[in-house]
Every structure is written in structure tokens, then in C-alpha cells.
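The complex appears here minus one protein chain, its other protein chains still in place.
Up next is chain A:
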């Protein structure tokens, strides 16, 4: 099967000074995954584990230290950064940023921001362009009355909707969303989630959806990637991973869901034990990064860095002692 997006051995390290010498912070540390056309992939993981860095690498707003990002079989690394924004392939990847305040031009009204995308990405002009702007504002539940406001005149959630509208005007093949719904009330969030679902079904759009809201990931995503300190530690079909998580970190994450997950196998016994996370600076490659907080960890975990391996049924896990997966039967 041909992938829309393929990520191979992707790394991004940042130099940080510590006591006079420069050391490397491994923000993204050897990641492989792919996204098929029409597929929605969720990306979850602790704050600071490298999700936004990964997203910036995919959209080439940041250069990788190593590895490849392939889109429709083109190596995006070969496109010069300067040409990137308007490159034919890049147009088909759009991005919704984590902080809408940071990413909107303060001198543009909502209408101008969306219109700029309509012009650059759809090549529309005049009345056609104006109609498109209003149509897309409607899609994201942004009242027409707000279109002529500047960012400082909009609330947090209103700005978030401008960011989403701008990214979907051209119906890109791949939309990467970094915490798009965090600023929205649950009703507007529902509008956006149902819109994304419709775009997927009707236009075969693909999504990479970064979120801390596991309930949203559960409802929207076909597959989920779980990151921990720069690496993917578990991946697989969302239903299966949520009901029978294999990696101790995933189990802890799901066990800490307020209200729990009906029928899920993760319980309070899976919560992380005390202890601080390891430092992302020059981590020991022969040591599992969760060790110290892991309720299942044993001595060998400090001697062998676990790598992703197949569990069958499209699932992968990087752990020496994963929970035995009782395959979840879909109703």
C-alpha cells in the first residue's frame, strides 16, 4: 500500500549548554511511522516529549538532524526551505499551530488571514475568493460578524477557529493539527471534530492530530502513536490500544483518565510510580527511558534500550515487559 506520509528514522537534537560544554537534547530521537490516505492518526504523550518538534519537522518549519520525511514518495528534505511554503507538495500539507495567538498576524483581520490562504493555496480571486472565505468560516462555526476583527479583538477559541479555517481552505491531503481544540468549548469542539470527520470521509483527507484529550483521540482517530521522551513507545489501532494498552506508559496514561474508560484494562495499579522523568539530554541508549517511573521495570530495563517490535494486528510496542495483549473484540 502506498503511504501518503512516511517518516523514517527522524531525529532532531538541540544543542544546550551545560557547565561550559554543549550537550544534545534529544527532542525527537529516531521516529518511524506512516499515514495512509484518509487515515486519522493521533499523537499523544507527556508535555515536553517532542510532539510539537515532530510536527515542525513534518511541515519543514524545522530541519531534522537526521532521517527522512517522505510525502507521496518525495523526500521533503530535498526541497529548499525558501521554496517550501509554495512548493506543490507542501501545499498539500497544512498545519494548525498549538498557540493561535502566536501564529496569527496581528495586523490582519480574520477575513484577511483566511483570504490570504484562499489566494495563495487555491488561486481564487475576487467574488469567488470572498465566497470561499465565508463558506470556510461557516464550516468551523466562526460567526460572520467576527470576520472583520483583528486577533486582539477575538477570544482564545475564536482565534483557534481562524487558525483551523486558514488551514483547510485548500482541502489539503494532510492536515497536521497541534492541540487544535484545547481552547474550544465542548460544543464548538464537537463542530470541529465532526467537520474533520466529514472531511476525512468525503475528501479522503488525512490527519495527524496531536492532543492531550484522550477522549477526543479515542473518538476521532483510527490509529494512535504514543510518545515518551522523543520516541514512539506504542502504536496501533485506537480501540485496541485504549482497551488493552501494552506499554506501561500507555497504561498509566489511560489509567489516569478522569472517570476511567469503560471496559478498559488499564487500572490504578498501572499508574506511574514516583520519581522524576529522565533527562532528555544525552540519554543512555542502553536504558529504557521510562525506568524509574515504570511500575513494571526490572533490572534488564537498565541494560537494554527497548526498540519497537510488532505485536500483530497492526500493533507495536517498545518495552521489555509489555502487558500481555488480550485482543480486543470490536462490537
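We take it that a residue touches a chain if its C-beta (ideal position, glycine included) is under 8 Å from a C-beta of that chain, and two chains touch if they have at least 3 such contacts; residues count from 1.
As a working rule, contacts and distances are computed from a predicted model.
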Protein that the absent chain corresponds to, by UniProt name, given "MinD superfamily P-loop ATPase, contains an inserted ferredoxin domain", "Fe-S cluster assembly protein SufB", "Sarcosine oxidase subunit gamma" or "ABC transporter ATP-binding protein": "ABC transporter ATP-binding protein"
Option touching the unshown chain, where A:127, A:262 or A:324 are the choices: A:262
Touching residue (missing chain; options A:73, A:105 or A:153): A:153
Hidden-chain contact residue, picked from the options A:2, A:187 or A:286: A:187
Contacts of chain A with the absent chain, listed as residue ranges: 14, 16, 18, 44-48, 51-52, 98-102, 141, 143, 145-146, 148-149, 152-158, 160, 179, 182-191, 193-194, 197, 212-216, 219-220, 252-253, 256-259, 262, 272, 276-277, 279, 281
